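To start, the structure under review is shown below, and the notes come after it.
Note that one protein chain is taken out, while the other chains of the complex remain in position.
Just so it is clear, A and B label the chains in written order, and each chain counts residues from 1 on its own.
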Amino acid sequence: MFGFGGIMPKEGGFFELFNESGVLMASAMHEFHRMLEYPKEMASRSESIKELEHKADEVTHKCMTLMHRTFITPLDREDIHLLIKSMDDIIDFIDASAQRLHLYDVTVIPPDLLKLAGLTVNSVELVKQAVHMLPNLKNSPEILKICVEINRLENQCDQVLRAAVAELFRNEQDLRLMIKLKEIYELLETVSDRCEDVANVIESIVLEYN
Amino acid sequence: MFGFGGIMPKEGGFFELFNESGVLMASAMHEFHRMLEYPKEMASRSESIKELEHKADEVTHKCMTLMHRTFITPLDREDIHLLIKSMDDIIDFIDASAQRLHLYDVTVIPPDLLKLAGLTVNSVELVKQAVHMLPNLKNSPEILKICVEINRLENQCDQVLRAAVAELFRNEQDLRLMIKLKEIYELLETVSDRCEDVANVIESIVLEYN
Partner (left out) sequence: MFGFGGIMPKEGGFFELFNESGVLMASAMHEFHRMLEYPKEMASRSESIKELEHKADEVTHKCMTLMHRTFITPLDREDIHLLIKSMDDIIDFIDASAQRLHLYDVTVIPPDLLKLAGLTVNSVELVKQAVHMLPNLKNSPEILKICVEINRLENQCDQVLRAAVAELFRNEQDLRLMIKLKEIYELLETVSDRCEDVANVIESIVLEYN
């Protein structure tokens, strides 16, 4: 279904929409990371993450409407659906982590949480890059490398989560705080899980169109 | 794929099955709401919700079998699958909320839970209505309005959930009860999330067939 020169046609603007979604999720993730570094700005930053999440919702919505109105799509409908849906999940979980952090009034940020957020920033950035490179088939080898790296980061995030939760159960005396932090760790780790889902979809798209 | 006069053909009885599923979920949700108003009837009401959930399972099952045996379906197979699956999720989460409430022996119902249940009754009723109106294309503008309203209700439910959980962490002295109620709130809020999923599927169906 490719046009001349191995460039995927920009019909219907699907790739622009994927790109927009990628930019929004990366902004949200950076905001979240800064929220952890400057807990005093929690209220305003959690609000801007919520706004970014709403914008991403609109992009997803536009993409679905476009898909239903486009006769010939540049990718399989199922791939478009899977891709935009799993990208939407990423920003949803960033938002959920941010809202919970703010709502639960967690102001002392444990080092493990900052570490997990740092790794997750990398994952989300790589998803943004891969999606950006997707329309050009020449990028395939590099996209596949990025997908491998996203998988590696997910394993690392999982290890950080496990160590952090084990530590919480062992040493956190305040049971309420333990429950709050456990939930936030798990929500944040789900962001990297969803990045892996996107990487898998992208990988299968690249393999299919080569 | 529409017949004369913009009426979707009732081939295969798909719309009847969607309708049955909608009626079952609305009954289950009303039962749940009454369960909160009359905690003494918890045992019998949780049992009738379980029965309604089993009936909905059968409807879903019939719908899937029908889809596999029907050569030309009135809607895309993927849309049928998504619609019946997300409707089935709604009643599953109503049932999960009810069983948990009964199992955990929560007999003092916090006002926030009743408030959340009231909003959720509205969401589920709107899903039932939208599904009922689906076979007739003339209803499209009204169906789309209902979908917007379901989305609005989901946002409201989310706010009630957040406030309620923050309140629990702050003031509930009994940690066991806090854990129980938090779980029930989250399960019940998932009902309105799933209503939003159904609204999204319905909206895309209406847009596609117009």
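Here is the rule we use: a residue touches a chain if its C-beta (ideal position, glycine included) is under 8 Å from a C-beta of that chain, and two chains touch if they have at least 3 such contacts.
Nothing here was measured: the structure is a model prediction, and the numbers come from that model.
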Among B:121, B:179 or B:207, residue touching the chain not depicted: B:179
Subunit B, residues in touch with the chain not shown (by the definition above): 61, 64-65, 68-69, 77-78, 81, 99, 103-105, 175-176, 179-180
Residues of subunit A (touch criterion as defined above) contacting the omitted chain: 78, 162, 165-166, 169, 175, 178-179, 200, 204, 207-208
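Keep this in mind: only the chains that are shown with their structure count from here on.
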Between subunit B and subunit A, distance of the C-alpha-averaged centres to the nearest whole Å: 28
